[in-house]
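Heads up, one of the protein chains got dropped from this complex, but the rest are sitting where they should.
Each chain carries a letter (A and B) given by its place in the written order, and its residues are counted from 1.
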Amino acid sequence: MTLTPVITEHWDSPDLYTLDGYRRFGGYRALEKALKLDPDAIITTVKDSGLRGRGGAGFPTGLKWSFVPQNDGKPHYLVVNADESEPGACKDIPIMMANPHSLVEGVIITSFAIRASQAFIYIRGEVPNALRKVASAVAEARRAGLIGKNILGSGFDLEIVVHAGAGAYICGEETALLDSLEGLRGQPRLKPPFPAVAGLYASPTVINNVETICNIPYIVDRGVDWFRQFGTEKSPGFKVWAVSGHVNNPGIFEAPLGITMRELLGYAGGVRGDGKVKFWLPGGSSVPLLTAEHLDLPLTYEEMAAAGTMLGTGTPMIFDETVSVVKAVTRWLEFYKHESCGKCTPCREGTFWITGVLETFEHGHGKESDLELLVSACNQISGRSFCALGDAAATPFPAALKYFRDEFVAATESPVDEKFDPVASYIYAGAATR
Amino acid sequence: MSENFTTDVVPMVSVTIDGVVIEVPKGTLAIRAAELIGIEIPRFCDHPLLEPVAACRACLIEVEGMPKPQPACAQVVNDGMTIRTQESSEVAKDAQEGVMEFLLINHPLDCPVCDKGGECPLQNQSMSAGRPESRFEGEKRIFEKPINVSAQILLDRERCVSCARCTRFAEQIAGDPMIELLERGANQQVGVADEQPFDSYFSGNTIQICPVGALTSTSYRFRSRPFDLVSVPSTCEHCASGCSLRTDYRRGEITRRLAWDSPEVNEEWNCDKGRFGFTYLTDGRITTPLVRENGELRPASWPEAIDVAARGLAAAGSSTGVLTGGRLTQEDAYGYAKFARAILGTDNIDFRARATSSEETQYLRSAIAGTPVTVTYDALEKAPFVLLVAFEPEDESPMIFLRLRKAKTTVVSLGAVATRGLKKMGGTLLATKPGQEALVLRALPDHVKAALAQPGAVILVGERIAASAGGPSALAEVAAQTGASVAWVPRRAGERGALDVGALAGLLPGGRPITNDDARNEVAGVWGVDADALPRVIGLSGENIINAGSRENLRAFVIAGVDPVDLPDPEVTAVALARTAFIVSLDHHHSEFTQAADVVLPVALVTEKAGTFIDWEGRPRPFGQVFKDALAMSDATILGMLAKALGKQAGVWDGAGLRRELAELGQWTGVREELPSTGSAPLMSDAFRLASWRELLDAGVMQDGEPFLAATARPVIALISEAAAKQLGSPETITVGGPTGSVTLPVEIGDVIDDVVFLPMHSTGCSIYRDLGARIGSAVDVSAGGAA
Partner (left out) sequence: MAISEQTLESMRDIVARYPQSRSALLPMLHLVQSAEGEVTAEGIAACADMLGISKAEVTGVSTFYTMYKRKPVGEHHIGVCVNTLCGLLGGDAVYEALSQRLGVGHNEPTADGKFSLERIECQAACTHAPVMTVDWEFMDDVTPSSAIDVVDRLARGEQVASTRGPAIRNFKATEYTLAFPDDGLEGDGNSVDDKMLAGLRYAKEHNMAAPQFGQEA
């Protein structure tokens, strides 16, 4: 399958981040078109396009929009989830740094469709360079009359606030993000009510991922048929794939959904060294890992689910044979423990426990019987925690155990660093010897 | 009124729980539905009076059609739903056991030294829903312990299970979010900010609802084990809210008090004064009768003391004033009402130990005494509009405050200060200088009048209306014009009961006018006395009794449970005590009155007798005797002994008998006294006016001996407006001067009328009668500076 740059098509244009630079390639043409349409027609178009959320869950975007009650007399809000913090996910931040106006245009069109006159772009605080790019684009767009009162004479009013987070992975969970945006601790909310009915300030709210929103101008401008020629029936469209890890040319590759990992590896210069993949994850640490045997599966929501994993954020991480899976999983669990919000018992206590036990394996004094304990503890979290963070935390270990049990058993004998020299997995050439 | 309310008929839904089909009201949560068929699902974060949060996950159940186990505490049952709890579902059982195991991995095994041990939901549920052995072998999380979240409350963080009941209570119920969840993940913990302790009037409730031993009180910590305590249902004696309490004692001493479940009154809450203010009961008791000899009080036997008292009272006859204080049970107050009329032959009686007025007296006799319950807590919750007049609920009746917060009704306060309490109720201020309530009531804005005309609208009037000239009259006018219901909310637990039983000049029990022949005949009949022997002219009331004493117009006082600092004119009171020939004091603790008395008769504490308080609603709140083997006698019993010594009889004097007599008398259905209609508010000069009320935690004697509670009181400050402060040069302290003295206090800027200064009425370092000789509404001198 070939690469198909759409969102990334003009990233090599040095002034793309400016309004002029964006307009040079037809920027805001979709907005002009959209403002002449009936908002409901836009919702229908997006529904028909089959676009699915690019934040990880893959929920149909148009359907999400259609849940917002209309003519309810309440303000509606659009909140863009730009809290990209999932380990392995690194595509929204590049989009915002390279082409912030594509996000802004998408926000304006989406707000128009769902009848929101206030939108928020919630960007994680640790990436000021994405924040300033988007803030500058918003300011430029406002000066050009693309935001504010009576946009392009349409009678549509919109304000956009660019909001910085402050370091909390959980705020990528949409209801935690809303609490955070309301100035609270970013802990997830009880559902129902769902955000579409009672979200930000208890008003109907749509929360969409950055990449999802960036698809909107293209769908509105070029139509459903054009969009659906990419991807599959259930996973239509293109995707900004970010390939990282032990590959020769890591980076951003835009291609239709349905491309295989092997194809992507080809574009990314292949796995370094002997070219062997030990394990890989299609989209973030929260999806079960796969091995070399899965490289030819189409990267779609449905195929990944059939393989027992998930497409997630569509940002594959590749690990070669220098990497200890025990160490990798332990590190992820340390992440989930650090990022658990503390609200619910299974996630708060479970990540604390599991991480401690995994660390005994990493240090070479794990007990084989603890492998079953770990599985059991993961089962006590999975499906029982308040939100998906707990489920995510319960994911890496069982998947790793499925394919690499021997490595865990070996870790009852000696520290993993003895078998896997950490230096061997360093990516930079001539890595210093320890 | 009632016909204007539509009765909401909640539709029923049918749900199957563990194979049992039941019908429950729509909207019922699965955890409650299961309770109805006797299935107890484990829970920690769940509390019926708090919003569901579904955080602890201990209550996971299986719901047919849902892929994952659901939290029963947040799962609303729908019609036709099939639910399987731990009783019939392995999934639910396994999920619950898993959560229990997680909760215990970081929980210390210090149950043997934990206050909660023996009554601990975690301990109990780990036995019923946990696994016998833990698989956790790591190191438990530890914290430095304990930390003070307030002077009164300690927190052992390692015991906390992050259920957030305490923080949710603070935010949702009390409106005092000074405790919060801090940190994140496994480090999440409850805490306070630097220099802002959890000084909420309601903080003690968090200890009670904590499902583990994380929150404990300074006063009870390590004092007892729950299974060593004897528990007795009680009613709080601190105010007219009428809270149900549970009093726990051990070896004859109260160890603690808890809020007890009374859905129609205090729900499951109480205030910290009611919870922690009980040490006064045991410290400094008067244990024997005392009689004065050669100018000194000396212990005496009961027969001697009764004899001396009877002789003195016989000599004084009807030239006696009876002051009953306002803290007595209804039974005891009734004893005094009867004793004054039938034994002493006097109508000089009053229960009000505070500023009064004849206008108020008339209002209470006409509109309140012996009237049936109209406004209830439930009515407040449903009221579309509540007008507060001379009433600060958070300080003066904390359960009304909580109920109004819960109600989210529109609240308007006619007062001089938009207090934090008012803001917490979402209320707004109708600016009124203290003393000018009548003026504002007679010129209410149209929107307030319209709001009051709505069905179910309520006016809550506090006892401070008494001293506001024209206030009671104007109140009666507004009620008549708008149709709003009026509830009178006195501060003290015994005031409404005393009013209902006739412990007020001009009133016989049940609201009967003493001037009415039928009323007198009815009462005389029940008392078994000659109606002609009862006074038929209205006697002295309120401050007139003290004034008469000071002019040597009375020959004796019978005084029960009155604290002289409560009376608005300390100098006149002192003169009255000095000049009155004979004083009998019935009390359990010493005061200026007992010190001035010729005979002191020790009476039973509230814990040593059964009795009834009538709360502000008019609802009887009976309670039992805590210390069953207590020897002390109730006031009424002693009055019976005095009656006998005086050679007179009037019915019975024991508690049960008195209640029977009251039941027999019932409420007066005849003609009542007219409402007052004469008073008008005074014109006011430009001087600063004094606004004041008693803060919940202050220098009151019933808070004696509880330093931790006292440490959570509000700081004693002078509250003025920003403009006033600016005019005074933004001083850090101001001096407020009255006729007899002045106080200097730190300034706090608040939402106060510009030419009004608020001072706490009777707090440590500021008691307006004693220190200023000023009353509410008095003109006072305000100047910058002075030594605080």
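The working rule: contacts are C-beta pairs under 8 Å (C-beta built on N, C-alpha and C of every residue); 3 or more make two chains touch, one makes a residue touch a chain.
Treat the numbers as computed from the prediction; the structure is a model and nothing was measured.
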Where the complex has a chain not shown, which of A:Leu51, A:Ile147, A:Ala255 or A:Leu311 is the residue touching it?
A:Ala255
Which one, A:Tyr17, A:Trp65, A:Tyr301 or A:Phe397, makes contact with the chain that was left out?
A:Tyr17
Which of these, A:Asp92, A:Glu211 or A:Asp391, touches the one chain of the complex that we don't see?
A:Asp92
Applying the definition given at the start, please give the residues of chain B touching the unseen chain.
176-184, 191-196, 198
Note that chain A touches the chain not displayed via residues 2-6, 8-9, 11-12, 14, 16-18, 75, 84-90, 92-94, 97-98, 118, 124-129, 131-139, 161-169, 180-186, 201, 221-223, 225-226, 229-230, 238, 241-246, 249-255, 267-268, 285, 315, 317, 319, 323, 327-328, 331-332, 335, 338-339, 341, 422-423, 425-428, 431-432, 434
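Quick note on the criterion: only the chains that are shown with their structure count from here on.
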Mean-CA-position distance for chain B and chain A (Å)
55
Parts of chain B lying in touch with chain A, wherever the complex brings them together:
52-58, 60, 67-69, 74, 95, 98-99, 101-103, 105-106, 135-136, 138-139, 141, 161-162, 181, 183-188
List the residues on chain A that touch chain B in their complex, please.
168, 185, 190, 337-346, 348-353, 356-357, 373, 376, 379-380, 383-386
